[in-house]
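The complex appears here without one of its protein chains, the remainder shown in place.
Just so it is clear, A, B, C, D and E label the chains in written order, and each chain counts residues from 1 on its own.
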Amino acid sequence: MLSMNELIQQLQDIKEASSEVTKVPGAKTIYLGAGWFSEQQIDTLIASYKALNNNPTISYVHVPLLNQFEGQAFDENGDFEPDFKWAVATYNADITAIQNSDVTLGVITAGNEDSGTAFELGYANALGRPTVAFYDGDWVANPINLMPAIGPSSYVRSTDELATFDFMSIATRIYDGKII
Amino acid sequence: MLSMNELIQQLQDIKEASSEVTKVPGAKTIYLGAGWFSEQQIDTLIASYKALNNNPTISYVHVPLLNQFEGQAFDENGDFEPDFKWAVATYNADITAIQNSDVTLGVITAGNEDSGTAFELGYANALGRPTVAFYDGDWVANPINLMPAIGPSSYVRSTDELATFDFMSIATRIYDGKII
Amino acid sequence: MLSMNELIQQLQDIKEASSEVTKVPGAKTIYLGAGWFSEQQIDTLIASYKALNNNPTISYVHVPLLNQFEGQAFDENGDFEPDFKWAVATYNADITAIQNSDVTLGVITAGNEDSGTAFELGYANALGRPTVAFYDGDWVANPINLMPAIGPSSYVRSTDELATFDFMSIATRIYDGKII
Amino acid sequence: MLSMNELIQQLQDIKEASSEVTKVPGAKTIYLGAGWFSEQQIDTLIASYKALNNNPTISYVHVPLLNQFEGQAFDENGDFEPDFKWAVATYNADITAIQNSDVTLGVITAGNEDSGTAFELGYANALGRPTVAFYDGDWVANPINLMPAIGPSSYVRSTDELATFDFMSIATRIYDGKII
Amino acid sequence: MLSMNELIQQLQDIKEASSEVTKVPGAKTIYLGAGWFSEQQIDTLIASYKALNNNPTISYVHVPLLNQFEGQAFDENGDFEPDFKWAVATYNADITAIQNSDVTLGVITAGNEDSGTAFELGYANALGRPTVAFYDGDWVANPINLMPAIGPSSYVRSTDELATFDFMSIATRIYDGKII
Partner (left out) sequence: MLSMNELIQQLQDIKEASSEVTKVPGAKTIYLGAGWFSEQQIDTLIASYKALNNNPTISYVHVPLLNQFEGQAFDENGDFEPDFKWAVATYNADITAIQNSDVTLGVITAGNEDSGTAFELGYANALGRPTVAFYDGDWVANPINLMPAIGPSSYVRSTDELATFDFMSIATRIYDGKII
């Protein structure tokens, strides 16, 4: 598994590499809500970040990992012990970033839904901002919870779709997986 | 009267023709709420779309007719019978588009106010987004309802005004027509 | 047709007569959005006001007609000529009343939808307040516009239903009429 | 484990038994977000419902299980296969209930956080409604996700606390568990 | 000048004394935003609290001074040095109380406007809650800032008015003082 520093480096490289992509007028800023606590999550995060940076309808991608309070990223394997100050500052940074983005994308992994991402989708939803879920994994074998299944404005099923999704005029889609 | 396909084609031609217009930095995205069910409404829709696409303070215009669920546009003269699924998906698409736009424009025709456009103006208003009404027709002979008359942030009276309206800093205007 | 003073008197009598109805704990306040410009509208307004005042889950009904700015009610048949000050104060009074109510009820008359009521339903909707539509008339012969058809949290079809509707836990209903 | 019908019966009995509790003026309505898919969840749901019904600052408790669309409750062990219509109606019913409640309570089980409840807490939060988390279980052994840990307005740690919590003036509390 | 403990005692006595006042069904909860840092402010706070507790349309008054985090009230004359934790908890408590109240009242003293109260009025306003300003002092000699002058839903000029103001149906009023 990548170390956190390697992961951060990869994300920065992706951003730089995409600087030549031509963006449409009025292209959207987006919040990318996703975990980085398993190999699968890291792979999905990297692929999503790359897809969004190359999407001509996206002008800027905010990824929490690149914007941690005082540079202290949360590392499950380290012995970082966050205190109240860090927790409040980091929570506020995430909320501010959602408020500062046109659209919120949340990665919902079937069978292993991240409660933080679900909270963020609910938050963006009530804020009156478009939300797009990326349902990762097998949603028939592992049904998705009703709220993140029906709440988002639309959804994609793969990082390939993310690269070409039209964020200027978000098409609604009928949810087609299983529900729990 | 234009067929729906001819209308869609005209709108797409307008968009393409305007692609060379230089936009100011930070130019706004806008939702164009208007009907297409009478000759007058179609004329107004085409002229408004053209004006907005040529306005240097507008980067993108969302028009519901070009973004119908599964390409099924509502056609009053056809025999399209929408079911619950289509209705929910299309309603959600319109709401998502309002949430995805910086500004909402609603065409209010004196004497023939569209209740759907009024709903959208009220929605955008409570969402805390700037709203601009385009009062079409004679507002002295046919007074406008109090809510769409006073609710919007500002208004225009003609498509000429729409082409040059400054959406970067929306000037308020005193309502000057009759009220019902 | 009732004169406005007679109408106001009737509404006040209804309120007084209902003061003995026992209300459930936490009973809701409601905004009653409806016109009073035709005999049918007046009949519906009176019957709705009576039903809501007798509903045990409703503690208070706000009806704009009883709360006009400086007592000047709008009278279509009179020669009242509202100025900007009256218009702003009355618009603000209606918006404040929606904000001051737990639930917003809007009477949507099939074939004759009031744009002001549609605006209010959209406004309450985006404010994050429950909305209930009362679809008056024949929604098959006269289809309802998509936005007020699908937007409200729930609906009723008659004043009888209004008298017993459970506003503590609002049940959703599938829209079953025609849509335009 | 209780059958669903037995569970529903128990909840209704609790409500009836509490009808003699005197409530303070202005007592709050509350949405009780919690799962019913394991023995522990069912025990917590019953105890929370009882505590809230007996709390003098709570006038009404909405519990989704007692308000399912067309009486079809979701039963993990049954073979109920929800379709799109059921899913939309049930999602809307939950959202409407949150909008119809003064306060939202969400049960967050350490080590087994329900993504639907997290979505609801985020939603209520952005709607500008007070939220209270009930952190069930051992939050040191099983850290809580940052968003539901810091987002809620306040929290309790036991059903005993729920019975006496002052919902009229919600005291903030410093989060004191572990965070993931 | 009263000591803080004496002030707190007086407020509690007022609440108790008013417990026999009959409240109308659906009576409102209110947030009372006001300072306690000068003799005039203390007098106004006491008189306002008394008036609101005796108002039949008000069921509950939240006053921040009676709900400080961990009982530590801010005392300008003491040597209380708040830290970040206290500041966040107290700020959140005030915001939660506004979100937990139907209406927000803010005391704006002509010539000495409290920026915290102005912030709270703006906050409640954008939250879509009715706001009432109590303009204390001489608004001709000491004009009020445009934002707190025009923003609130309505206003009163004296504590006498507060005791009888109808919070069930808030009447709008035209601002009649000077503006800066």
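Convention: a contact is a pair of C-beta atoms (placed from the backbone, for glycine too) under 8 Å apart; a residue touches a chain by one contact, two chains touch by 3 or more.
It should be emphasised that the depicted structure is a prediction, and the values quoted were computed from it without experimental measurement.
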- prompt: If the full complex is used, which shown chains touch the chain that is missing here?
  reply: A, B, C, E
Statement: Per the whole complex, from B:A17, B:A141 or B:M168 the residue touching the absent chain is B:M168
- request: Quick one: say which of E:A34, E:L105, E:L121 or E:I170 touches the chain that got left out.
  value: E:L121
Touching residue (missing chain; options A:K85, A:R157 or A:K178): A:K85
Query: When the complex is taken as a whole, what residues of subunit E touch the one chain not shown?
result: 74, 76, 82, 84, 87-88, 90-91, 94-95, 108, 113-127, 145-151, 174-175, 179-180
Subunit B residues touching the omitted chain (full complex): 24-26, 28, 102-103, 128-130, 153-154, 167-174
Field: Missing-partner contacts on subunit C, residue numbers
entry: 84-85, 88
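Going forward, only the chains that are shown with their structure count from here on.
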Query: Going by the stated contact rule, which chains contact subunit B and subunit D alike?
result: A, C
Statement: Contacting subunit D as well as subunit E are chains A, C
Task: Superimpose the Cα atoms of subunit A on the matching ones in subunit E and note the rotation angle, 0 to 180, in steps of 5 degrees.
output: 180
- prompt: Counting a repeat as over half of the contact pairs in common, which of C-D, B-D or A-E repeats D-E?
  reply: C-D
Query: Centre to centre, by mean C-alpha position, how many angstrom separate subunit B and subunit E?
result: 42
Query: Among the residues of subunit E, which are close enough to touch at least two other chains?
result: 28, 85, 128
Message: What's the contact topology between the chains, one of line, ring, star, complete, other?
response: other
- line: All chain pairs satisfying the touch rule are A-B, A-D, A-E, B-C, B-D, C-D, C-E, D-E
